[in-house]
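Before I ask anything, let me first share the structure, which is written out below as structure tokens.
In this view, the complex is presented without one of its protein chains, the others remaining in place.
Note that the chains are named A, B and C in the order they appear, and that numbering of residues resets to 1 at the start of each chain.
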Amino acid sequence: MIRRQENVILDVITRIMVPFIQIFAFYVIFHGHYSPGGGFQGGALLAGSVFLQRVVMGRERSLSGFHVKLGVPFGVIGILVYGGTGLVAQVFGGNYLQYEWLPFGLDPVWARNTGILLVEIGVAFAVMGILISIYDNLSAREGEGEKR
Amino acid sequence: MNDIFTTLIAERWAYLLTVVMIIIGLHAMMMKRNLVKKLIGMNIFQGAIILLFIVHAYKFGASVPVHDAVLGDHPEAYMNPIPHGLMLTAIVVSVATTGVALALLTLIYRRFGTIDEIELLQKLREEP
Amino acid sequence: MDAAMTFESTRPLWAVLVSLIAIPLILASTRRPNLRETWTLLAALIKVGLVLSMLPWVLGGRTAVCTLWQFAPGIELALRVDTMGYIFALVASSLWVLTSFYSIGYVRGAGEHKQTRYFATFALCLSATIGIAFSANLLTFVIFFETLTLATYPLVLHKETDIAKAGARKYLCYTLPAGLCLLLVTAWCVSLTGTAEFTPGGFLQGVGLSTESARWMLVFFILAVGVKAGIIPLHSWLPAAMVAPTPVSALLHAVAVVKAGVFGVLRVTGYVFGPEMLREIGAWTALAWLAAFTLTVASLLAMRQDNLKRRLAYSTVGHLSYIVLGAALLSGTSWTGSLLHLMFHATMKITLFFCAGAIYVRTHKENISDMHGIGRQMPFTMAAFAVGSLGLAGIPGVNGFVSKWNLAVGALHADQVVFVVILLISGILNAAYFFPIVHVAFFRKNKAFPSYGEASPFMVVPLCLTALLSIVLGIAPNLGVHAWDLARGVAAAVTGAAP
Partner (left out) sequence: MSGAHGAEAVVDHAVSMGQSHLPILVILPLLLGCVLVPGLGLWRRRWAYPLTLVAFALSAYFAFRTLFAVLEGGPLHYTLASWAPPVGIELAVDALGAFVAAVVSIIALLVAVYAGEAVRRENPVREVPFFGMMLVLLLGLTGMVLTGDLFNLYVFFEVSSLGGYSLMAIGHKKAPISAFRYLIMGTLGASFYLMGVGYLYLLTGSLNMADVAGIISTMGLNPALLVSLVMMVVGLGLKMALFPMHLWLPDAYTYASSTSTAIIAPIMTKISAYVMIRMLFFVYDWDLFLNVHHIGDIIKWLAIAGVFVGSIMAIGQKDAKRMLAYSSVAQVAYIGVGIGMANPLALVGAMLHIMNHAAMKSCLFLVTGSVAMQTGAQRLKDYAGLGRRMPWTFAGFTFAAMAMVGLPPTNGFFSKWYLVLGGIEDGEWPMVGLILASSLLTAVYFFRLLERVYSKVPGEEQKPAGAEDPSFRMRLPILLLGVGVLVLGLFNAWFVSRVLSQALPHGMSLPGF
């Protein structure tokens, strides 16, 4: 459904903006656990950057940036990171997601920071992957959408 | 009686806003023929509820709910973080729901060539 | 019932289970009919053996109890062999043996289809019947009662013709609401008493039930069990169900199902409400008059039937009401009479149905008007038929006389001469609709009548046996299983009259 359009200005601006968006996204992710922001927002920003590419460059060319097939794996990996963190904490004697039990040899406070950070990263990945795959599925042409 | 309304409008106007949004959303969900408009109505409805929580959690002149040396330990200096967290989740949920709904709509459109409810019902009646 | 005389035993449970266990075996050996029938006969023999083995306990006044597990809060799924249950179990199981032999001859002679389903459901019916007989409390009774309803449905439906379907539907239309009424009153009793345990003289004594609600309860009870007992406004499923194969009509509509209904009436009057309570709420006259009305009208209706089985059906309706009447009169002798009639009517009526079946299999005639001179062709069959009709008409020498005599005397004890008159009238009516058949069969010539000869021994032997049994019990009611003592024991336990 997306019509690819030849427009140099849009192309260039996109090329310039996308890295900044993504860097800001990473900033939001990595400071999420002690200041406003966090995994979801960061992931949404990352996804937004990809959407920008999709919209402006059109589907085919933007695939070089982020391939359709990557959407679900990103989501899976993200959730696995999240669930894995919880499980590790549980395996090492805590409750599910009880970060201070994470085996980093850190005192509870820092272990907790790290744990939350891990979770944030996982969330970011998941949100990004899933938002992108939703977008791709909806914008897919006849047949492609039916596959999944 | 009168002063109740004045206070309501003066201090609780945000709640009135949520009520208005809820009514708009419901109307769209029930009355609109176009399925996409129904979906939009649904989102407005959810937005209204999210707003309800946020309005309740908001404090004038309070800061983000992250401990800050300058502000010290006064609870009134910080907003209530829980509703914000909750509503973040609610937003995620509504995004997911919207995604599924849009997927369904594209599927419907591909199969029946319309997303107008009346026409769809006609098509349903015609087909076995 | 004092605790010293009750003891645990699993034998009643096995008596129920044996035919249930036979079902999978029957189903498994669909391909080999002989093996299949062997299972049926084996189950029947074991069952009657088990039941007979419990006779000493009952005569000795000892009660076997088999408590299985808690079934609903405070209520056990429990079996108990009290005398009255034993009587019913004895009738059902012993006649099942004969019926099994008979139905082998019948289904093969008539070339019925789906014989496996037939025999399997038959076995299920017997389990349910024995279960009804031995139920220790009302909930257990309900379970087996409904199971019997369901198990009979396929048998009524058996022929799968439109008439059969109509009959089966009618059967359900009557029995399912009845089941719901039963569920309602059972729940009511449970919420009143906690455990609706059957006790001679009634367990509703002194639970503080107002007369009004007690009457309502009785109404629902009668609606519940009266359908199977064929009390007149509720009877019309019975003739309709006569489309079933004759052995089914014989066992289920002369012995098991309808007797289960009557048995229910006896349980209700004797073990749920109890004579005193029925007298207090003054309900017994209503019940008695209902029964009297039924047995008169049923006899009159029976006269108009040309189809032999339908006529037998209506006579069944009538004779069931003899039993109800005896129960309603609440005197010791009348109870003895109705319990004796519970047994004796079974032997006589099953004889008649067997004869009808034999005639049908041999000649495919169902209407009495076609049976001129049939007696010449099938002497044994029609002789047995004659014995049965004499018995039901209450001629001395056949067991029907004994039970009717007791009923009449019981009516006198209850100072209800009017019912004696009604009994006599109905006896005459019985004669009026049975003897023509015998007369037609023996004394009418029929020129163009091919020679048929008797049906297969599988069928003739059982019907001769039942006829013989009727005569023997008519001469010596206490012979063998001490039917007389059993009946009087129950009557004494319920009405408190000296045995």
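Note that in this section a contact is a pair of C-beta atoms (placed from the backbone, for glycine too) under 8 Å apart; a residue touches a chain by one contact, two chains touch by 3 or more.
Keep in mind the model is a prediction, meaning the values are calculated, not measured.
Participant: Which of the chains on display does the removed chain touch in the whole complex?
Facilitator: Counted over the whole complex, the chain not pictured touches A, B, C.
Participant: Have a look at B:17, B:49 or B:79 and name the one touching the chain we're not showing.
Facilitator: B:49
Participant: Looking at the full complex, which residue from C:20, C:46, C:59 or C:187 touches the chain that isn't shown here?
Facilitator: Going through C:20, C:46, C:59 or C:187 one by one, C:187 is the residue touching the chain not shown.
Participant: Tell me, which residues in subunit B touch the chain that this view leaves out?
Facilitator: Touch with the absent chain occurs at residues 29, 35, 38-39, 42, 45-46, 49, 52-53, 56, 66-67, 82-83, 86, 89-90, 93, 96-97, 100-101, 103-105, 107-108, 111-112, 120, 124, 127.
Participant: Taking the full complex into account, what residues of subunit A touch the chain not shown?
Facilitator: Against the left-out chain, subunit A lists 34, 69, 72-73, 76, 79-80, 83, 87, 90, 94-100, 107-109, 112-113, 147-148.
Participant: So that we can see where the missing chain sits, which residues of subunit C does it touch?
Facilitator: Those residues of subunit C that touch the unshown chain are 69-74, 77, 113, 142-143, 146-147, 150, 154, 157, 160, 165, 168-169, 172, 176-177, 179-180, 183-184, 187-188, 190-191, 194.
The working rule: only the chains that are shown with their structure count from here on.
Participant: What kind of graph do the touching chains make: line, ring, star, complete, other?
Facilitator: Looks like something else, not a line, ring, star or complete graph.
Participant: If you average the CA atoms of subunit A and of subunit B, how far apart do the two points sit, in angstrom?
Facilitator: 24
Participant: Could you work out how far the Cα centre of subunit A sits from that of subunit C, in whole Å?
Facilitator: 78
Participant: Measure off the straight-line distance from the CA centroid of subunit B to the CA centroid of subunit C, and report it in whole Å.
Facilitator: It comes to 70 Å between the two C-alpha centres.
Participant: Please name which positions on subunit B make contact with subunit A in the complex.
Facilitator: Touching subunit A from subunit B are residues 64, 66, 88, 92, 95-96, 99, 102-103, 106-107, 110.
Participant: Name, in rising order, each residue of subunit A that touches subunit B in their complex.
Facilitator: On the subunit A side, the touching residues are 34-36, 40, 127, 130-131, 134, 137-138, 142, 145-146.
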